[in-house]
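Note that one protein chain of the assembly has been removed; the remaining protein chains are unaltered in position.
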Amino acid sequence: MPEEKRIILKYADEPGYTRDIDCYLKHGGYEILKKAVKMEPDTIHKEVMDSGIRGRGGAGFPTGLKWKFLDRKSGKPIYLICNADESEPGTFKDKQVIYKDPHQLIEGMMISAFCIKAKQAFIYIRGEFFEGAKILEEAIEEARAKNFLGDNILGSGYSCDLVVHRGAGAYICGEETGLIESLEGKRPYPRIKPPYFPAVLGVYQCPTIVNNVETLCNVKHILDMGGAEYAKIGVPNNTGTRIWCVSGHVQKPGYYEFPCGKITMGEMINDVCGGLFPGRTLKAIIPGGSSAKVLRADERFQGKLKDGTEFDWSIWDIPLDFDSPMACGSMSGSGGIMVMDDTTDIVQALSNLNAFYAHESCGQCTPCREGVQWMRKVTKRMCNGDSREGDADLLLSIANQIEGRTVCAFGEAAAWPVQSFVKKFKDDFEAYSKKPVVSSECGDNQLV
Amino acid sequence: MSNNGTQETIEIFVDGVSVQVPPGINAIEAAKIAGKEIPHYCYHPKLSVVGNCRMCLMECGNPMRDRETGDPVLEEDGSQKIGWFPKPVIGCSTNVGPGMHIKTESEKIEDCREGVMEFLLVNHPLDCPICDQAGECTLQEYAMDYGRGYSRYEERKNVKPKRTRLGPRVTLDDERCVLCSRCIRFGQEIADKDVLGFIERGSFSTLTCYPGPELDHNYSLNTVDICPVGALTSTDFRFKMRVWFLKETASICTESSIGTNTLVWSREGKVHRITPRRNDDVNDTWMTDSGRQLFHQVEADTRLKSFRIESASADATSAAKAAANQLFTGKAAIVASTHQSVEELFLTRKIAEALGAKAHFVRHLSEGDGLLLSEDRTPNTRGALLTGITGELPAENLSALAKQIDAGEVDTLLAIHEDLTESGLTSAHLDKVKLIYLGTQENATSQAANILLPGLTVFEKNGSFVNLNFRLQKFHQAVPGPAGLLPDVLLLGQVLGNLPGQANPGSLNAAWEALANEIPAFEGLAYASIPPVGTQLDGSAFSKLAFPETKSLKFNPAAEKEEAAPANAG
Partner (left out) sequence: MELSPELIKKIDARVEKYPTKRSAVLPLLHMIQEELRYIPDEAIEWVAHRLELEPMQVYEVVTFYPMLKRTPMGKKHVRVCRTLACALRGSYQVCKAIQEELGVELDHTTEDGEYSLEFMECLASCGTAPVVMVNEEHYDNVDVEKAREICRGLKK
């Protein structure tokens, strides 16, 4: 069984490890920040570039490159925002850091802020993390007292304050421009790109970097071990560790940190997570948060990787990194692996997700606003016993009319589950139209 | 200026056809130049771009260049290779660059438009038969042009508030709203009154006002104009008339010296509404609510409809003749008006000169709003100056004339479109003079008049005004005037023709011929040749006058002075 390699979560679950600053300092905390503020920001940036780290939020965009796009010529203040909105269903990794090791995030953020010369930094945390926000605010005050943030940090002449900003229950605030609008006190309608690329026209129309919690924590470790050394963890183009969140029908759901590409889906599910429940067989896996396209248990995945090597995988063989799930037509997204066994009614599972996306669509642009709600109404009707012939094709067609035509990636996030569920489980959908189902008592879809 | 031919253009390709367009404009405007329509709801040329309707999706590509060398990448046949974006892009936020290719017609784009149309209609009520927007509804138009023609939607439609009063003049039907946010942006960006907004979210998003503050500012009806569907309707116009029955006439708003370009919508001699007409040098696409009310003067109860000499009714010819005789035999003065058109003022000047009489003007000032309502509440002060009838700005009141009357220096008055008792003369003054009145509404002056010449409103005649920027703009007759009445310009022509040694020009065009011949500022112009958007005249001769207007949408005297200063110094 592959061994976990805990970098980000090294101390989080260690007995006796507490989230206060004294404990953090005892474990070598803020040493890297002390080192960083004596370095040239460009040198730190080079280390981040060399590390090859890709964003842990969902899109997997190279972090160093993102920072490179910052508009430094405008002379406007630069802002750093930590995206702690963690709201992709199936994902619960950032929460572990925030609740158990908040100073690691603060240190990573202050190093990053120093590197990009941010004037001010924000942590946008989802509203449901009541305690998380309090923990962070306490940690910030502790760090401020020791001059790890605030004015003239550690005598470096660099000043940067850090503010925790709470959301209030909106998935769309995980989209970086939606988050920025929310932070500005407006409705979180994602902005059109072009022209509103955050690195140029971000919060307050100033250059802004938005990074995920896990990404920012990694910056600390990159600087600790050096970019080149960090790049040796994992596999080429998929460097570092990732925290995978496994949920659904497995014996030991949870979060597990592994070097990218060094563990397969099979090892993760069957060894690390203790396998399926007795007597059950696998039906499907969503590999990267609910927006990722579903993988069917008996699919074969064949093709060529970027480096030219051919692959022929079963679902169990897929290496857990950025590129492999993508090569299988899905994505590693935010690292949320959702497992569904043979007891799962696949139409109800989709109906559940459709309800999520219909609830979370911000309503700004037409295809998403109208299309996602329409898909919800269709699958809900199916689950309530009024399935009609052609529903599967209709769902697919609606999803196709949304994908690629919306302001932000929410369109894809909502369309991909529908497209993949319907295409891969067409029989399940067609069976619904032949065999009416009794309405559920909750009036909505009801799983298990 | 664009008319000197020096503005740079770039070559782009719309559906494969080369077209020259100004650099940096967006693809919707560029395609328009190429004669292609890119349908859109949320985009409005005078508002910020938000890209939410997704109707303007199109394909876009740029000439490919080698990343290393910068050389063009060529196809096998030697033509330039185009790097097409993998996803469709929105035209409203795509600004054109040299060599850009735009596809407005392709299978993919057809599918995009069909998809967006279908989505927009799933929650839209099928109430076109009772909807005021029918006939000028982009949802209807695009459904016909770009929709599939049938719906696959079998679920329940969302229910939202209907017949909501947003303010005294605007009614909202939320079920019809396509959430394009034009009205909200108008409030934020133009009217500077942020009263409209969306509440709730997703497909339940609803346009509304915060309870309490209403959409009651003087620009509220612009939201009705720019609403692409029947969500925002004019409370005044609701259920009154089908728009396809209405005739549109280009006109000019007389509310102030801004000279807002308008369309007058009429049917069978009755005006039903006024809307703004786009003019980027004057009013963009906006106008005041108050300016839209002005047509009610046409059918006012106080309207003057018949000629009168003393207490006997008369016809136009005899009344004009009597007026001329009266003026010629007395010690005459004229009270003209900056409400009069350029050509009317020109003939009034001729009358004044023939009589050796002075033409007095009274100013009508009120507070400006910085946008499209200026301090000078008459449309043609600059026109009066240019025609030479006066060399100074209208006076605060007629006290100078009052003194002359009291001193017996004036015993005959021709008053045109001014109620003298509102301007510093008393009824005692009026009793002391022989009074000839030309006007449209009954008032103290008309009642005191010895000879009454009923005139026409701006909606019933042709003519031109010169606005605060010295822009000459013409208006057209939308509806016929009351039976037997003549356009003011013909009436004044007849009065002039009855004066010794003077000739009646006999028509608007003939009056213009004389105007163009005699006054350098109008040289080379004719009524027919004034472009629909007007033409700029030289007003530099009057730069020393203290005009009352402060900054408005397209008028900034302070900035102009600053600009002029270094030029003068050099």
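Chains here go by letter, A and B, matching the order in which they are written, and residues are numbered from 1 within each.
Here, a residue touches a chain if its C-beta (ideal position, glycine included) is under 8 Å from a C-beta of that chain, and two chains touch if they have at least 3 such contacts.
Treat the numbers as computed from the prediction; the structure is a model and nothing was measured.
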Touch with the omitted chain, as defined above, among A:Y11, A:F148, A:Y255 or A:W416: A:Y255
Listed residues B:P86, B:G149 or B:G212, member touching the removed chain: B:G212
Which residue of A:I8, A:L183 or A:V347 touches the chain not shown here: A:L183
Residue among A:V163, A:V235, A:L305 or A:A409 that touches the chain left out of view: A:V163
Chain B, residues in touch with the chain not shown (by the definition above): 194-201, 209-213
Hidden partner interface residues of chain A, rising order: 77, 86-92, 94-95, 120, 126-131, 161, 163, 165-171, 182-188, 204, 245-249, 253-255, 286, 290, 336, 338, 340, 344, 349, 352-353, 355-356, 359-360, 362, 440-442, 444-448
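Here, only the chains that are shown with their structure count from here on.
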Distance from the mean Cα position of chain B to that of chain A, given in whole angstrom: 53
Chain A to chain B touching residues, read off their complex: 170, 187, 189, 192, 194-195, 358-367, 369-374, 377-378, 381, 388, 394, 397, 400-402, 404-407
Parts of chain B lying in touch with chain A, wherever the complex brings them together: 49-55, 57, 87-88, 90, 93-94, 111-112, 115-116, 118-120, 122-123, 152-156, 158, 178-179, 198, 200-205
